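Structure first, then comments.
Note that one protein chain is taken out, while the other chains of the complex remain in position.
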Amino acid sequence: MTATEPTSAAAVAEDLVIDLKLDKLWYGKFFAVRDTHVPVTRGTVTAFIGPSGCGKSTALRCLNRMNDLVDGFRFDGSVHFQSRDIYHPTIDPVAVRRYIGMVFQQPNPFATTVFKNVAFGLRLNRFRGDYEERVEHALRRAALWDEVKDKLHSSGLALSGGQQQRLCIARAIATEPEVLLMDEPCSALDPIATRRIEELMTELKERYTIVVVTHNLQQAQRVADMTGFMYVDTTQGGRTGYLVEHRPTAELFADPRAEETRQYIRGEFS
Amino acid sequence: MTDIRVQTGPQPSPERDVPVERPKLEHDLRAVRTLFDRLLTALCALLSLVAALPLFAVLWLLIERGATNFRLDMLWSLPPSGLDTTGGGFGNAILGTVYMVGIASVLAVPTGILAAIFLAEYGDGTRLAAVIRFAAKVLTGMPSILAGIFAYAMVVLATGHFSALAGGVALAVLMVPIVVLTAEQAIRAVPQKMKDAAVGMGATSAQVVMRVTLPTAMPSVLTGVMLAIARAAGETAPLLFTAQFSNYWLRLDRLEDTASLAVLIYQFSGSPYEHQIEMAWTAALVLVLLVLLFNIAGQVLAARSDHSRH
Partner (left out) sequence: MSTPSASLAQPPTAGERWMDLGLRRGAQALAVGVLVLLAAIVVEIGAVAAPAVRERGVDFLTSSTWDTNRDEFGILPHIWGTLYSSLLALLIGGTLGLAVAVFISQRFLPRRLELLLKNVVDLLAAIPSVVYGLWGIFFVIPAIRPFTAFLHEHLGFVPLFDERSPGPNMLASSLVLAIMVLPTMTAVSRDAIATVPRKLREAAFGLGATRWECILGVVLPTAATGVFGALVLAFGRALGETMALAMLLGNRNEFNVSLLAPGNTLAALIANTFPEAQDHERGVLMYAAIVLLSITLVVNMLGTAILVRSSRKAAGARP
């Protein structure tokens, strides 16, 4: 972005935290995703919905270069984070991931204490300051503090599934990353824990930009400002996912433009 | 039976034939099969029992001949000469064994763990890793005496002295492949999702390894280390070529022949003097206890880590 551009565009660019443009994406020979363009605005929650295998996780994992770990992964297009191309050769994926945190589908605490789990990211970023305060703060915001304050120094693996997932959220937000990616964060949880985490997302979006993948349409409606619907194209013989539409959540659910969206939403609700 | 059937009906239908014939046939067959099955089971049980007996036979004799003569001051006395009929011990041999196993551990454990990190993480799936793993497996089966000759050629001939250092190098050669292979298994067992979590937070690959993978794998890695130490502590043949034996205390300020429990047992076992033979048994008891201690510590660690992972 250069200064010569119109002010309004600059203002938009300022608010544009992530700009995802996947034209074609492959895992080895498998053509997995095409034509998925999603701009993400600061301070919003964006949800990806769609049938299994349509590439939601793939799109999400492009945002912090987790897909780099997959052999044979490559794509045409670009991903910009704060106007910088994060796939540019000079960019260090490790650095990117420090600014764009991630919560995974399965809770994955480290085999160490609750406290050390949360402090992990702080240590990575060479935080010098009051660890206890930071850890407590993160646990409070993840709505876990009351449940674990007496067992901060026992194993994180000894918590229940829902608690583990909130621990992972606390761990991800302890370093205050700019963006939080969540891949079906509630799929392993019961309805009460799910509710908790949804509330948490609404609270967290004050400070973070959140991108979440979910199978639960009600959840998308409850938490997301924008929703992207992805679908699988089987017409060319393969199973290639693509973005059907990406619009404000209320609009998308009230008045889906594409037939696929309409059917998917109806199928889920009926 | 056939008579009855012939009398009741001249044309026995096939449907009736089957139920009459089958029980008879099956009964015979079953008897043979069952007998065969039982017999083989009994044989297998007997062979297993025979296989288990030597452990108890060895332990029994060790206790009978070793424990009865045990005196605490043996742990800090020098070996008896052939003319002594009482007293003496194997303090210098214990010290020598501990010292040489220590040298070997310092050399082998970090080396082995780092090499395992390469096999399980960085080089996973590469041809190089496969070749190195193969080499490590071949090394575990290499006769220990050859490790001794290798260290003899490398260290003894180079320094001009038999020494604890040479002994340590020989034992290290034996420990490295064990540590490599067990540590690789342990590192592989760390769930991918834990590593993903660290990667997702922006840990460099070194940070993932040092802060997540290795600490998580550590109990099982230590199990392998314990096994390797136990093996090294009991080795005799490699020390014959490297440390030989000494009747005096270990000296750290120069390279010279060094005593070890294993070599002491070997030498005294062939002794014409009853007192030295008794000493061999007691030393064997101490050595076996030492080795079992490390084995059991390894087992406990393994059980512990299994437990914590579920």
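Per-chain numbering from 1; labels A and B assigned in written order.
Everything below uses one rule, namely that a residue touches a chain if its C-beta (ideal position, glycine included) is under 8 Å from a C-beta of that chain, and two chains touch if they have at least 3 such contacts.
Since the structure is predicted, the reported quantities are computational estimates derived from the model, not experimental observations.
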item	value
Visible chains that the absent chain touches, using the contact criterion stated earlier	A, B
Residue among B:36, B:76 or B:248 that touches the chain left out of view	B:36
Identified contact with the non-displayed chain, of A:79, A:122, A:142 or A:210	A:122
Residue, one of B:171, B:190, B:225 or B:265, that touches the chain absent here	B:265
Missing-partner contacts on subunit B, residue numbers	33-34, 36-37, 40-41, 43-45, 47-48, 50-52, 54-55, 57-58, 61-62, 65, 111, 114-115, 117-119, 121-123, 128-129, 131-132, 134-139, 141-147, 149-150, 152-154, 157, 173, 176-177, 180, 202, 204-207, 209-210, 230-231, 233-237, 240-241, 244, 262, 265-266, 269-270, 280-281, 284, 287-288, 291-292, 295, 299
Touch residues of subunit A, complete complex, unshown partner	92, 94-95, 98-99, 121-122, 125-127, 137, 175-178, 207
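As a working rule, only the chains that are shown with their structure count from here on.
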item	value
Mean-CA-position distance for subunit B and subunit A (Å)	48
Subunit B contact footprint on subunit A (complex, rising order)	64, 66, 69, 94-99, 101-102, 104, 106, 108-112, 120-121, 123-125, 155, 157, 168, 171-172, 175
Touch list for subunit B against partner subunit A, complex	191, 193-194, 196-204, 207, 211-212, 215-216, 308-309
